[in-house]
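One protein chain is absent from this view; the other protein chains keep their places.
Read from first to last, the chains carry the letters A and B; within each, the first residue is number 1.
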Amino acid sequence: MKCKQDINCDLIIIGAGFAGMVAAARASSLGLKTVQVGSSSSLFFVSGLLDLLGVYPLDSNETLVFPKKGLDKLTTDIPFHPYSKIHYKKIIDSFDFLKGFLQSGGLDYHLSRDDNLFVLTAAGTIKPSFMVPTTMLKGCALVKKQKKLLIVDFKGLKGFSAKQIAEVLYKTNPGTRTLTVEIPELAGDLNPTQLANLFEDVSFLKYLAKKIKKNSENIDLVGLPAVCGLYNSLEKIQKLEKMTQLDCFEIPGLPPSVPGMRLKNVFEKKLSKENVIFLCNAKINSYSFEKNQFTLTAVTQNMDTQIKAKGVILASGRFPGGGLNANRDQIRETVFDLPVHQPEKRNQWYHLNFFHSNGHAINKSGLETDKVFRPVDQSKQPKYQFLYAVGSILAHNDWIRLKSGSGVSCATACIAVDHFNNKLFEGAHD
Amino acid sequence: MKLAYFPGCKIPFYLKDYGISFEAIMRKLDIELIKLPFNCCGYPARSKNFEVSVLSSIRNYALARKYDLDIITPCKCCFGQFKHATYWYDHNKDLKKKIDSLLNREGLFWDGSTQIDHMLSFFYNKFGINEIAKRIQKKLPGKKIAVQYGCHALRPFSITGFDNPYAPKMFEALLDVTGVIPVEWSKSTECCGSPAFDSNPKLSFKILQNKIKTASEAGADYICTACTHCQMQYETEQFKKQSNHHHPTPLLFTQILGAALGINKNKLSEKGDLTPILFE
Partner (left out) sequence: MINIALNISLIIFTLGVCFQIYRFKKYKNFLHVETSTQGSQKNFQIKAFLLNTLFQTKLFKAGKLRWIFHFSLFTGFLYLIFVHALHDVTSLLFEYYEPTVDPFQFLRNFSGVMVFMGCIAFLYRRVIHYRIKHDKRIKTKGLFSILLILLVIGSGFLLEASKIISEPVFIEMVEEYSDIDEETGLEDLKIYWKEYYNIIFSQQIDITDKSLENGQFLNEEYCLSCHSSIRSAFVSNTFAKMLNPIGSILNSHRLDSKLSIIHYILCLLLLACFPFSRLFHVLLIPFITGQKNITKETSNTSKGIIPSTALFACTNCGYCSRVCSVYPNYQITGNKDVLPHSKIESVKAMIKDVSSENWERLYQGNSECTMCHNCTDICPSGIDLQCLWVALDTKLVQMRHCENIRSVKDIPLNEWAKNENTIESLLSKDEMTSNLADKAEAFEKCVQCTICTNVCPVVEYNSNQNDMTPQQVMNLLRLGKKHLATGTRMVWSCLTCYSCQEHCPQQIRVTDIILELRNSGEKSAGIINKTQTNTEVHI
């Protein structure tokens, strides 16, 4: 009874999270016929900040100013880390590629050259990041620039408190003022998307500008929660700046994250335009490999799609997305059942101390690969010539503590796709 | 090519133009529409009685099976309902048994060999855009059109398999060949508000107002629909009375395509009074 369809393609990307999206973008830009399978909802959890490397070593008390310095050390200390297989320049190139891609979709990002950008967050803390939405740029390096800050929050918007931010910033920016804006038609709880939609309305911008101006005595910089529109957010911030005659910037916050949605929208729209076939929420049920070709079955409730592909990019993520599955005593990779690097025993997964400075072993579990990110078995040989694993599924990368998530995803995705593309056109088999 | 025509319950009385223009374009494209004694697709009953809604669709499938015909429908709600019913029929063994025995009493059965397609996906996937482009007799003036995708065909993709649910492009691609210009409209895939028309008219109207406002702001002269309920929602009398300035006019895809295929405007609506702009 189920509908069936067949698709032939060059490359299939399993996963529609950040790594999967970058891989699809890279593949389509190289002209590869691409199919993407997965759920893109994880982008709702993305803050919009794209990190390269924020902290190294893990037990140091400070964040890195120059990621390259940290990288050099990391490469020596953790030779199996994904970054250890990549030249620094290539990481920057991959970010650059992404920046261009996003820009062509109307989303403006600022890519740093060498140093980390220090971004103010909704918790009032400062987070190092490397590629930052332009709307958030003016909130970087607050300490250095000694700006007089006004933080705006909205009544009903949960998870963002101007007062809390001001409190946390007290030591470095003692004069920080706060302003709570009420929106009369919307009583009760506000969702980030509701607010973001309001920003599409010019009359709302005017109302907001008026409120800000009223409180803008002796202020040079205004910080707002990152809800300034789902589309053309930079334009909206600039409009607001014009109306208030002040510099404005966005402050990234808790999920569901509007900057994450912006990324999602741009990826989806652009990839669709470039004819990447997207099988939304489909799951890979089975696979086979014959005559240098993968045949995978992607399954939805009402349709089975048989996909014949020459190459596979496995960007299926970790536990929440279902790329890795943990049962009582073992971690498995869910699509190809590839060997997963993991602690020998179950009780070694976690330290008893949640905040242990070295992090937890389970977060470093994942797939081990060769130099071009093909998963390897015990003999250190890649299982398949054109099967790649990219993104957070890779082993040895405690991305939460290292603040290296986006960089690893972006770089590994680009490198894997490039490698596949080159080999495909060479026609060589190695 | 022969297809069983499923108009749904609303076209015969509430939206005759859609039926008229749909049949006209199918005739022009040499596709024969067979009219079978179908019953309601079951979408209105979905909120009240699950079994009724599934049986309704499966019975229609079985009727089409009797004549070995695939089904085509211009209504997206009907299309979505048929697809949902397929899933529930497959996955709920007890329900399947009950439905099979009820069908058996009438000498009907369904083995999954007849399927349903919506007009748009039929044109895009089966008939082919190139085939349509070949038959365009008149390129329409480049008016700006905002495209109302319609939820029930688009989501959930897992059930309908219609188009990319976040960034669909089928509708725009089909409009492109006619000469009109689809605009970028952020609310294109958002619900038109029709399902709340009875249960929460205020909400329905609020959504409608916002859709029309944003479409207008996106620069659209017209809003194009390919679903009976979406079109009925945009044509809501109430809205016509309350709006006091120009707003985009709702047009049916079949009327736009019909005009481009060179069909006389009298054959595309009951009163023959289509927007003259399309026929300049």
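In this section, a contact is a pair of C-beta atoms (placed from the backbone, for glycine too) under 8 Å apart; a residue touches a chain by one contact, two chains touch by 3 or more.
What you see is a predicted model; the values in this text were computed from it and never measured.
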| item | value |
| --- | --- |
| Touch criterion as defined above, residue of A:Pro67, A:Pro192 or A:Pro225 at the omitted chain | A:Pro192 |
| Of B:Tyr124, B:Phe157, B:Trp185 or B:Phe253, the one touching the omitted chain in the full complex | B:Phe157 |
| Omitted-chain contact residue, chosen from B:Asp176, B:Glu190 or B:Glu217 | B:Glu190 |
| Missing-chain contacts mapped onto chain A | 39, 41-42, 44-45, 185-189, 191-194, 197, 255-256, 280-281, 320-321 |
| Touch list for chain B against the chain that is not drawn | 9-10, 12-14, 16, 37-40, 42, 44-52, 55-56, 59, 88, 92, 94-95, 98, 102, 151-152, 155-157, 165, 190-191, 193, 195-196, 199-200, 202-203, 206-207, 210, 237 |
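Going forward, only the chains that are shown with their structure count from here on.
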| item | value |
| --- | --- |
| For chain A paired with chain B, centre-to-centre distance based on mean C-alpha positions, whole Å | 37 |
| Contact set on chain B toward chain A in their complex | 83, 86-87, 89-90, 111-112, 115, 156-161, 164-169, 186, 214 |
| Residue numbers on chain A that touch chain B, as the complex places them | 1-3, 40, 200, 230-231, 264-265, 268-269, 271-273, 278-282, 300-303 |
